[in-house]
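Presented below is the structure to which this report refers.
Of the protein chains in this complex, one is absent; all others appear in place.
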Amino acid sequence: MAPVLEVKDLQVHFFLEEGTVRAVDGVSFSLEPGKTLGIVGESGSGKSVIGQSILRIVPHPGRIVNGEILLRTDNGNGQEQVLDLVSLNPRSRMARGVRGSEVAMIFQEPMNSFSPLHTIGNQIMEALRLHSDVSKSEARNRAIEMLAKVGIPQPEHRIGAYPHQLSGGMRQRAMIAMALVCNPRILVADEPTTALDVTIQAQILALLNRLQEEFGMAILFISHNLGVIAEISHEVLVVYFGRVMEQAPVDVIFREPVHPYTKALLKSVPGIDTPVRSYLATIEGTLPDPGEYIVGCPFFARCDECDGGTVCRDDPYELTLVGPRHYVACPPMCINL
Amino acid sequence: MNADQAKLQKYLNASTRQLIWWRFQKHALAMIGLVAISGLYFSAIFCEILAPYSKDYRHLEAIYGPPTRVHIFDDKGTIRRPFVYGRTLECDVEDQSMCYLEQRDLIYPIRLFVRGDSYWFWGLFETDLHLFGVDKPGGVFIFGTDRMGRDLFSRCLYGSRISLSVGMVGVFMSLVLGLVLGGISGYTGGWPDGLIQRIIEVIRCFPSIPLWMGLSAAMPPHWPALKVYFAITIMLSLIGWTDLARMVRGKLFALREEEFVLAARFAGAGHARIIFRHLLPAFTSHIIVTVTLAIPGMILGETALSFLGIGLRPPITSLGVLLKEAQNVTTIALYPWLLIPVCFVIAIVLSFNFVGDGLRDAVDPYAR
Partner (left out) sequence: MSETEVLLEIKDLKKHFPIHKGVFRKVTGHVKAVDGVSFNLHAGETLGLVGESGCGKTTVGRMIMGAYRPTAGSIWFQPPNGRPRVDLAKVESAQMRPLRPYIQMVFQDPFASLNPRMTIREILAEPLIVNKVARGRDLEGRIRELVELVGLKVTHLNRYPHAFSGGQRQRISIARALALYPRLLVADEPTSALDVSVQAQIVNLALEIQDKLGLAYLFISHDLGLVRHFSQHIVLMYVGRVVEYAHAQPLFARPRHPYTEALMSNVPSTRPELVGRKIILKGDPADPINPPSGCPFHPRCLYAEEMCSQVEPKLEEVEPEHLVSCHFKDRLNLTGCDALGCAV
């Protein structure tokens, strides 16, 4: 099936006074309809910026300097067209037409996404009426329908509730309802469960799975929690310092990781096999300087796998295919070791 | 990468104060305001030297004189050092208007560091040195003269000294009141907080000008000028402290629950240490911002009172007192230079506002 979103060599730089920070430095992936791509990385990896770039809401002083974000959409006459989101002016009508109706986003803090002055019903209806021509009562019915779909009890009453009157889990559900009310093709989820309790998180993840089956949208799920990514994604992207370290289907990447960074991440979390109260494996060193430009693999300085070989540092960064849909940022010669 | 590394080291080792100063420097308007305020205060401190004449000296031959023009080219077109022409007063009998004509044959070059009217420099020593001036009988009146022939430029300088100092003294008193009462309110909470807040609300309900008028009318008219000066500043600060108290209270409420304060308490720190070591430094910058933005209010208040005649009175010269001379529409129509003190007021108020804005933006280095 043709991918609904194709990102090619995306580069997003932040032009600060102290220097230029290459937040995203050559990331490529594609999203298939009905499937979830998980982007996992720690702070400073650039994962959130990838999500923001798709919606063209990268904050100043960041700018997309290179790359393509190709969205497969239809041009209103039932014909398919491919739209390059990078070429759009973020403030243009077209961009606003895409945002919300074709690509929607949910965030970590639902309290910050809702206006505290309006009811959630109003906000969901506003989202709907901005993108389609429906009457107020139709919009209201749709909103109640959506609230029921996301599992909010008594939606006809809750539609008049203000955000602060809902619990964290309910607010997150309401935000999902607002995002999906226009039936977008893509849902970008930026750490949507990080601020939630474990039991509520499980509810929300189950809800997203169910909604994906029902609506068929593609999900781009961004998180730092390896377990959450493992549970919800079909394919996983591991990002470090703005570049992809490893990309693979979800069962492969956690069962047989190849890149040293992925392996190190998995080892630093206590698992079923880790002896209790043993020292966890840590990653030596720290992130490179944000303003630094690294030609090769940015993880080289902290990598302790291959002894002495510097080819991954000196050669320009590139991804090597090691299995079906499995890419690694190590040069081919190192992988066969 | 040595330059970059050095820069990084500087950033890492910088104190909060240095960070604030670096951020402040990025604001063009704020820096301009800072330079302007420095200039204004400099001229206020050294006004006796900078002013060519004393503030009360009456040049009876130059009543309501327009600003003297300073020339560099003389009639023949040659460049000379800056000079002024002599003036004679002529009365046009038909129009009943006074007219000053330049006498092109009398040339008075402007000299630096002349000897003029003598004065006491801040009560320390007597001298008669002035930055610039001309030989008698010429007169250099850059802003013209008023109805008693007093040089307006000199009076503006003396006036801004009084206005600026009233602002500072008044704000200092507000600061003390605001810190103490706001501090009690914010740190202890409970009924002292409630009581102080109600008092603040009552005070804020009063319309300020009628209140000041009432207080001013209650002042005995025979009081010496200095007493009047302090009475006015106390009056102004009695209303001005409420804003600061509220800000202090709000900040204390927020800071009390901050984790680093809790950590200090768990380490065993007592109230005094927490207040002076943790709470106060955390909002000193905000206090400075609020104070900087409160000074223009004080200055405007004093100017307004003096303009209405219920504030400072001659012989104390403030910008408001100067403006009182310009209350009459006819006067302004005929002698518009009498409004120049307004420019000083505007300059002062704008500069403080720019600096205050710049400070406010620079003060929260963590509010990215």
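Letters A and B mark the chains as written, and numbering starts fresh at 1 in each.
Throughout what follows, contacts are C-beta pairs under 8 Å (C-beta built on N, C-alpha and C of every residue); 3 or more make two chains touch, one makes a residue touch a chain.
Small disclaimer: the values here were computed from a predicted structure and weren't measured.
Asker: Which of these, B:282, B:304, B:332 or B:350, touches the one chain of the complex that we don't see?
Answerer: B:282
Asker: Of the listed residues B:72, B:176, B:263 or B:343, which contacts the missing chain in the full complex?
Answerer: B:263
Asker: For chain A, which residues reach the chain that was dropped from this view?
Answerer: The missing chain touches chain A at positions 42-43, 167-170, 197-203, 205-206, 224-228, 230-231, 251, 254-255, 264-266, 268-274, 276-277, 279-283, 286.
Asker: Mind pulling the chain B residues that touch the left-out chain?
Answerer: 11-16, 19, 258-260, 262-270, 273, 277-278, 281-282, 365-366
The rule we apply is simple: only the chains that are shown with their structure count from here on.
Asker: Using mean CA coordinates as chain centres, what's the gap between chain A and chain B in Å?
Answerer: Roughly 55 Å, centre to centre.
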